[in-house]
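A single protein chain has been removed from this complex, and every other one stays in its place.
What follows is subunit A.
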Amino acid sequence: MMVDFTHMSTIDTSALREAVMRIHPLNDEEMSDFLAVWTPVPAKRKEILTQAGSTETNLYFIQKGVQRLYYLDNEGREATLMFSYAPSFGGVIDSYFTQQPSRYYYETLTASAMLRMSAQDIDRLLSKYPAIEKMIRIGMSGIVSGLMERMVEIQAYSSEEKFRALLRRSPHILQIVPHKYLANYLGMDATNFSKLLNRVRI
């Protein structure tokens, strides 16, 4: 029987390579081992990729589409914590690295194209290559830094400032994501959000 390698050549890892190089440069061997473990995941709109209570098995690299990480409890309280979009990483990162059950859901908000890497693969690469471990450490610091910045916005900013900060970071998000998710991310109700939208637009 012939071995079919065709699926390997169709994976476009160029954006992933660039994203990694921006975080911390890897040499050829490290990079080719790192890129070799990713597999493509196409997903439709509103597919739940990780359920709360289950353990995150994948780190995602987003090639197309928008996803969100959110909290939802029995009382119907919902908190959108983060959006992910190309070209960046996504998934329930804490659950992925600790291999403890996730408290959060991770879902697509639009049709998406992603690559994914299993927790076993990253474990093996981290123990084998110090440079990959360093790259991940720097990448994680970037995530922590983004979260801290967001905590400042949540605690200190007015609604309008939060709204403007979101548009500064992601200018096209208003046309891509249903506004209810953006309103939830900013911690305001839909009516308030549309009032701000009308005010800021003019």
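Please note the rule applied: a contact is a pair of C-beta atoms (placed from the backbone, for glycine too) under 8 Å apart; a residue touches a chain by one contact, two chains touch by 3 or more; residues count from 1.
Operating definition for what follows: contacts and distances are computed from a predicted model.
Participant: One chain of this complex is not shown here; going by its UniProt record, which of these names is it: "Sulfurtransferase TusA family protein", "ATP-dependent DNA helicase RecQ", "DinB-like domain-containing protein" or "Carbon-monoxide dehydrogenase medium subunit"?
Facilitator: "DinB-like domain-containing protein"
Participant: Consider the whole complex, including the chain that is not shown, and state which of A:A111, A:L126, A:M140 or A:A165 touches that chain.
Facilitator: The one listed residue touching the chain not shown is A:A111.
Participant: Which of A:S54, A:S141 or A:S194 sits in contact with the chain that's absent?
Facilitator: Candidates A:S54, A:S141 or A:S194; residue touching the omitted chain: A:S194.
Participant: Touching the missing chain, which residues of subunit A?
Facilitator: Against the missing chain, subunit A presents residues 44-46, 111, 174-180, 190-191, 194, 197-198, 201.
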